[in-house]
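Left out: one protein chain. Kept in place: all the others.
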Amino acid sequence: MKVTVPVQVRWVDLDAYGHVNNAAAFTLLEEARIALFWRGREDAATQFATFIAHQEIEYLLPLSYPDEPLPIAVWISKIGGASAEVCYEIPTATGEIAARARTTIVTVNTATGAPRRITDEEREIWGAYLDAPIEFRRR
Amino acid sequence: MKVTVPVQVRWVDLDAYGHVNNAAAFTLLEEARIALFWRGREDAATQFATFIAHQEIEYLLPLSYPDEPLPIAVWISKIGGASAEVCYEIPTATGEIAARARTTIVTVNTATGAPRRITDEEREIWGAYLDAPIEFRRR
Amino acid sequence: MKVTVPVQVRWVDLDAYGHVNNAAAFTLLEEARIALFWRGREDAATQFATFIAHQEIEYLLPLSYPDEPLPIAVWISKIGGASAEVCYEIPTATGEIAARARTTIVTVNTATGAPRRITDEEREIWGAYLDAPIEFRRR
Partner (left out) sequence: MKVTVPVQVRWVDLDAYGHVNNAAAFTLLEEARIALFWRGREDAATQFATFIAHQEIEYLLPLSYPDEPLPIAVWISKIGGASAEVCYEIPTATGEIAARARTTIVTVNTATGAPRRITDEEREIWGAYLDAPIEFRRR
């Protein structure tokens, strides 16, 4: 199930080309990802941290600076032993797809930094967000 | 041929985990890429702009805040009609590979934003930086 | 009259101390300022640009990463010939004042970059936001 997280673009996200900078797009994705995993479950942050292992993004259209937050779609495409794949679509202000991306996170022990198995409870909560993975057109 | 571009990590690149944030890594890559394509050739910026079409990154080790600039390796793995693939390796301060990445850029007409063929002159200059593409371990 | 603009702190605004970085605070202020001057008046952006001439900020409490946007108070404390003073208060998630700041902007001609007189129409619109200036405790 895809979840929609409103994320406000900031003026400072634009670079001298007048569009959201390529790196700033990952910051928008980060906000959507955090909302999916942590908002309203602050205890989670004390139970594990995440290490980002891999990211892939396809930029289709430039993003400008809209008045309203962009409704970023975010979902989970795979849950492994100690890792998960998160997928996203960033729309433009007019609803076209501006970027599609995928992040592989590894859950790690807060204290040691070592990979840590995803618990049954997490597997159940995250399972609700499972949906089909992004197929990248360009690789 | 791989080129090495020294890029200084900034304190602000670290997030609350105490390591370079995943999005900030793309900013480090951007500086290396710009040095490869534009430093010392300011006229180039008036001849075309670049649209970033695709990026992929593999994070292997966390990066901290070193005193000295990190020597980022950057090279070109493919030159197409109106696009090119740029590869990078970011080392840690002790010389291990912290991240490996690849960016597909499309050269676009500064005025229209439409894809624009890479010229013979650019092809010759960029050809000097050709080297083998990154093989990602995790996809 | 003070206006309240909700601005969402981002995870990336935190630095390795685990609090909103001092420079990121100015990005939060920028979003509040832009909302005051430009939201819903996109034509304004074609009529003038702003050059920031002076900024002052007093940090009273560290800011963390709240779930909800912070209601930043923003108002205008002075309207000059071609400049204006904007004041702000950033609250913590629990409503205490975390930072108080003031920005002097100069309205400049979009084409030439030269200072440009504030028009009667702008003076009337902005006049509604006039309120008492911030008194900084520490200088």
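Order of writing sets the labels: A, B and C. Residues in every chain begin at 1.
Criterion: a residue touches a chain if its C-beta (ideal position, glycine included) is under 8 Å from a C-beta of that chain, and two chains touch if they have at least 3 such contacts.
Everything numeric here is computed off the predicted structure, so don't read it as measured data.
The chain not shown here is in contact, across the full complex, with A, B, C. Among C:A24, C:C87, C:I118 or C:I134, the one in contact with the hidden chain is C:A24. The chain omitted from view is touched by exactly one of A:V12, A:I79, A:V108 or A:L130, namely A:V12. Touching residues on chain C toward the chain that is not drawn are 17, 21-24, 26-27, 30, 49, 51-59, 62, 104, 136, 138-139. Residues touching the missing chain, restricted to chain A, are 11-12, 14-16, 18, 21, 23-24, 65 (touch as defined at the top).
In the full complex, the hidden chain is touched by chain B at residues 7-8, 10-12, 27, 30-31, 34, 39-40, 67.
Throughout what follows, only the chains that are shown with their structure count from here on.
Compare each chain's C-alpha centroid with the centroid of every protein C-alpha atom shown, and the nearest one belongs to A.
Homomeric contact chain A/chain B is classed as same-residue, with over half of its interface positions used by both copies.
For this pair, chain A with chain C, the centres built from the Cα atoms lie 29 Å apart.
Averaged Cα coordinates give chain B a centre that lies 34 Å from the centre of chain C. Averaged C-alpha coordinates put the centre of chain A at 22 Å from the centre of chain B.
Each of the following residues of chain A touches two or more other chains: 27, 30.
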